[in-house]
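One structure is given here, and the rest of the page talks about it.
With one protein chain held back, the other chains of the complex are shown just where they sit.
So that you can tell them apart, the chains are marked A, B and C in the order they are listed, and the count of residues begins at 1 in each.
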């Protein structure tokens, strides 16, 4: 172990398990540690402080280990100055570029600690005009200044790692006489109301099951009541919604499986053709071709939506970004101002969005399949709260909470 | 193929796929067929008639093939008389005993076709005093007359195999402006009301998730409103319900996974000990030890329940049948009069109950896990309608439909 | 029902269940039927013949019902001539365009029945210079002649719908003394050998679990032995493979879950950056940057691969098609000559490929998740044989069968 550095961290290290995870990662990366100092908060509200010497086989291994540890909010005692190098090619970072977390981050430039704009994981840090922003590898340009190595970078730990989850935990006193599922719906509804009051945007990410499970009327009600500020989805949600509007759902909904049969008939390709003919979803609304459904409600309400395609798409609809990098850029452009994100019944677009969101934005993931919910958290969106439930009943319940008169017919 | 018989069947053979399944089974059993006559109903409301000669390698293979085909309601053209043999030992049928289906069945004894009382699959047919009843192998006694071979037995096909499923299908005209999940809940609620009006009993089979998902208040409301006539469950549902009542759910409910951690603490074994001390669940209610929850409601309401144990049980509660054959007998004793069965969040007890129910009783199986739903249908309960949804939201929705004032607090 | 047509079909209608499915679909589309004639094959090897009058509310409904029924190989008795209309816009079909199946199809042009080149589902049929080919909606150009309505088109039913599945069924005589899993591996291996002997190409579609489960060495062996002619995958498979090669798998493989933690560390984004710097995967091999793994083997062997991106991708690798329509076109260009397709551990790319393949190409889908396997079949790839098993053990077993010396170390 020829390379070593001293790190420190402060916070709820013990009961949050942060320290255990830090030490675990050191060993997992083939490094070693020595705990130099550990001042433990005696009571559970007290903060703790730890100083740890971490060593690795060589400088490169150490630099990568340090970046990894920063995901837990542990930083160099003596961070020094950030090292900047020029990108030599478009779309390529210098070899030892600093790979970002989605946590609040500051970079030491001269005397100042400059905050990173819009933290996003797995990006590089580009410094321009004294500002620091995250840039995905595909968007870096030759000549830009990129932060390299782990020095001069500090990650700021959120107050407590599991705080987002706690927000939804039931208080022991209230459960016995309550109905948990209703309570949970009420808490999410409450959080949405608060975000709106604070002027924040609510971001929805949805899969086709929103339509398959018959939740479209609930979704429309939420759009019309202003609880959807932007929707990210793929070709499938929009197509199934439009197909249902143009041709009815006369072929039925498969109740047992909670999904429609996508290639069971030719309605979907015919629906796509109609919208292509109109030119866009908005044009189809304007021309009176599309007169109901979720997409119609978004257009009428003037709500933003970003549709990004995938290799399995038929068509696609004219509004769909067929280039996934263009699609990612369009999604990123909608993120400023988002105060709450809810992901419903889609793994692909949920992970894509989770990859882009700062850890500071509360994020709820709802799916009937536990795998989707856990996969999102596994990929680094530690703030994600997963709810395994039925999409149809969930969205109807949410609409009942938020939209006066919904469901009373 | 040295043995052959001629079979016939009448009904909706074509669009129901019955005929295809019959021919498929003949080949699967290593037999062969020749279609002697097929009068096809021209329109889809007309009945069809088929006469088929079926052959097999020997008499025993043929007899077993004929029994198999009877599950599709196809019978011998010339059934002849039933062959009766005496059981030689307690708990053992004659080698060539007729193995039952769960369909309506009649047995030719002398000049009369005698209906089988309470059809149940995988049993034998015992003839006593001119009556024919299904008897499981464990309950047959030496000296009893048992129907052997496939002759003299006819199975009566229900009007249409998928009729139960159709009952819940959405009409194309009504869907577009409706909310399918609400509609489904409303249809099940309506069917429950009709069964009660007709004087039928509603049988519930439940797993511990009824408690874990926070649906106990909904379940209590349904019990008190008279929509539960008998409950089949295991030690777990009752224990978790009683534990929640005695100790509160202060340790929280795992929302993400929709389940509590069963061995996370010692509450459950302590709850079991309390009830064992009282002597029974009813005694614990009487003594004021147990004052709330589903089991309390059942006792107060005078509703029957049958708890049957399993090898993984702790305790168990004093009301639990630890002998599974005793448990099965206690369950069978509750079946007469049942007009509707609903199975919620349990695979073990759902299959056990499905095994006992005649195919004529409508059966809805609700689970968040698709595997449970399909497994039940796979095992021969063809009438089962599966609903993959969230137990908590489903039961709350059902209570809202059936119990005035529920959920309005 | 003001519109009607007479259809006919011939084949194994009864035991295959085809006729039941046809009648079912008529009712599902809101139409009605009358069976005019049904000549049943008496024995199970005999063909049957059916003539059915089908009616619908109006001409448009009827046309769409007829197209739907063609997926079962039932055609108009008097198909007449195909109706051709010009596409008026790029990327838009005429309203009543014929929507294709993936079955062998012929189109009546003048006196001749012209076979459709490379059947693909959910496309239109473009007629040019007397040839008929499938064109996806995004690729049609203004002025092209497109087949409209259902007249003048016939679908040719494959010999028996479940024939692909039968190919893998165990013969009753051989099972008792055999080991089914080994037998299954042996049958797939045998089919691969036969396809190679006949000069056909073997198409693989793979997900990142090929690498996560440790099956890369088996995959490399299969590539080197010539059993991979083309690979379709996403950014993830290639990235994980390259990351394992560049950085080792020192962070371990999560055996319990059969997957690696994708965002657990920054290796993958650093690996992507390396390849971007090299210019391409092939360039990285040439430059000595990439020296092992599946992608390395493909490059060294000169095997084609098509990588198509998705919205959740990091990077991506320089070889990845970021435009999904470009990606689909690149995939289609590799399909001619494919005689066998095997899909391993990927839902997205499997469905994308399934959408493009004619029903005549045998297709095996292997995944540990039953949902992937059933989803593919649900989407219209009726020829798909699903195998729910462990990817790692499966690929190692296949390599042991096909590659002399594999696994003997």
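Everything below uses one rule, namely that a residue touches a chain if its C-beta (ideal position, glycine included) is under 8 Å from a C-beta of that chain, and two chains touch if they have at least 3 such contacts.
Since the model is a prediction, treat every value here as computed from it, not as a measurement.
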*Of the listed residues A:30, A:226, A:279 or A:407, which contacts the missing chain in the full complex?*
A:30
*Pick from B:6, B:92 or B:225: which residue touches the chain that isn't shown?*
B:92
*Among B:352, B:366 or B:399, which one is in touch with the chain left out?*
B:352
_Considering the complete complex, identify which of B:37, B:193 or B:270 is in touch with the unshown chain._
B:270
*Since one chain isn't shown, list which residues of subunit C touch it in the complete complex.*
168-170, 172, 175-176, 178-184, 213-215, 217-218, 244, 248-250, 252-253, 255-258, 292, 368, 370, 373, 385-390, 392-394, 396-397, 407
_Positions on subunit B contacted by the hidden chain, ascending_ = 28-30, 64, 67-68, 89, 91-93, 95, 97, 99, 121-122, 136-138, 234, 250-252, 261-266, 268-270, 272-274, 276-277, 308-316, 318, 322-325, 327-328, 331, 348-349, 351-352, 355, 369, 371, 378-380
*For subunit A, enumerate the residues touching the unshown chain of the complex.*
14-17, 19-21, 23-24, 26-27, 30, 32-36, 38, 40-44, 172
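Assume only the chains that are shown with their structure count from here on.
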*asked:* Among all chains, whose Cα centre is located farthest from the one for subunit A?
replied: B
*Going by C-alpha centres, which chain is most central here?*
C
*Determine whether subunit A and subunit C, two copies of the same sequence, contact each other through the same residue numbers or different ones, counting it as same when over half of the numbers at the interface appear on both sides.*
same
_Distance between the centres, which are taken as Cα means, of subunit B and subunit A, whole angstrom_ = 44
*Quick one: subunit B and subunit C, Cα centre-to-centre, how many Å?*
39
_Suppose each chain is reduced to the average of its Cα coordinates; what separation in Å results between subunit A and subunit C?_
32
*Touching two or more other chains - residue numbers and ranges from subunit B*: 172
